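See structure below.
What you see is part of a larger complex, with each chain still in position.
By written order: A and B. Residues from 1 in each chain.
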């Protein structure tokens, strides 16, 4: 909920931008069925795991139209259905005119897709166990092999490097560009006093990273109580980056089955 | 449950006061339907989130009769229905004669409404993660933007500043006045060895504050394990106070839907 405050002035300015934005007719009205299915499932799975609550959002770049991404309307992720998914261009303008129920922080998605051509999915969340690392000098580092994407430690973006006064939400292009710079080539960036952004080559990879980041954070905090922590070594991190996961969809299928059970919760 | 002990003497004295109290006919028998609906939902949502258990209570000032507030009869919040909501005046006397199933600590509500004309809703709870901060010199401080209402740290009320010997419940006007003084202009005050009181301009804001305070407390305790904690800055706190929340009802609707599902639990 930390992304929930903006001035009335900002709000109408933003709305104005949306209404007057150019649309791109070449993007279809609905995404590829498989991508649509994964995007809905991702919203539900992340809610089921407590990574998303009433706020936060996940998007997927269109595989055929790289200048567009798919995202739900502004709503609780736990309630997202296929008909709630809309297309935006990389300036975060909705393709279909008249769409007004939009996430204000969607600027995060467009700027990261611009900065990272390899990225096919973006998630912004307030995952509870990540918050302590957002506000600490202790880096979030990999405890287990599946968390190797955290590398030598997740970077932390401090919005004060862009605006010295303001709330902590990513509402402007300048802020989102700063965030994308802090992300750099990483798979996850933490936002001081706010939450996290995870990226990846697919919706499923981003979901996996977000769920692993949450459990890794818990385990790292617990390990800290026991004394010095032994993280993955540099060679283990490097090795993991060269490899493909063996059977990642085993978790996806289980998570999806559980999350869709309470369908329409 | 820390508010559950009083001498038999106190008990009958209190009861006596209630029976002989003057009532105000101008207050309607039931509150505005929207307020009533929110007040019932608030009881259920706070129970669903573990902020309230068998004890604790939330009230709302009547928007047309500022000298009265609405609160449930003495009962577990998880079981409150619309017919359980009654009116009290600011001396905490029930409007309808003969009401005897009343919270003993309701004196908290009247005294805070007297001291804080801006306050439209009051909650007293024993939210589990707040208790450690009630008994510590470490202040509860905002980890994320949505917790900016905690300011530079929530104040702690020590009942010994009023009564040197006694239990820790707020049973007398003097104690409640002391509590209201400790609250001052804040949105939340902690009670040593007891719990918390949250206030706000609406039922929904108070519910939001209570739920955020609970998660913020957990995250602050975890962050403490990692080393020095970076809280919101003074300018971020100030900025947040000037702003309106963007879409606070998104969380309310989700919380209500989930809480009312187990209706009559």
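Note that in this section a residue touches a chain if its C-beta (ideal position, glycine included) is under 8 Å from a C-beta of that chain, and two chains touch if they have at least 3 such contacts.
Since we're looking at a predicted model, the values are computed, not measured.
Engineer: Taking the 2 displayed chains as a starting point, can you state how many identical chains form the whole complex?
Structural biologist: Full complex: 4 copies of the single sequence.
The rule is short, and it goes like this: only the chains that are shown with their structure count from here on.
Engineer: Quick one: superpose chain A on chain B by CA and send over the rotation angle as a multiple of 5°.
Structural biologist: 90
Engineer: When the C-alpha atoms of chain A and chain B are each averaged to a single point, how far apart are the two points in Å?
Structural biologist: 35
Engineer: Residue numbers of chain B touching chain A in their complex, please.
Structural biologist: By the definition above, chain B touches chain A via 142-147, 208, 212, 215, 218-220, 222-223, 225-233, 235-236, 239-240, 242-248, 250-251, 253-255, 257-258.
Engineer: Going by the contact rule at the top, pick out the chain A residues touching chain B in the complex.
Structural biologist: 1-8, 11, 53-55, 74-76, 78-79, 104, 126, 128-129, 131-138, 160, 164-169, 192-195, 221, 224-225, 265
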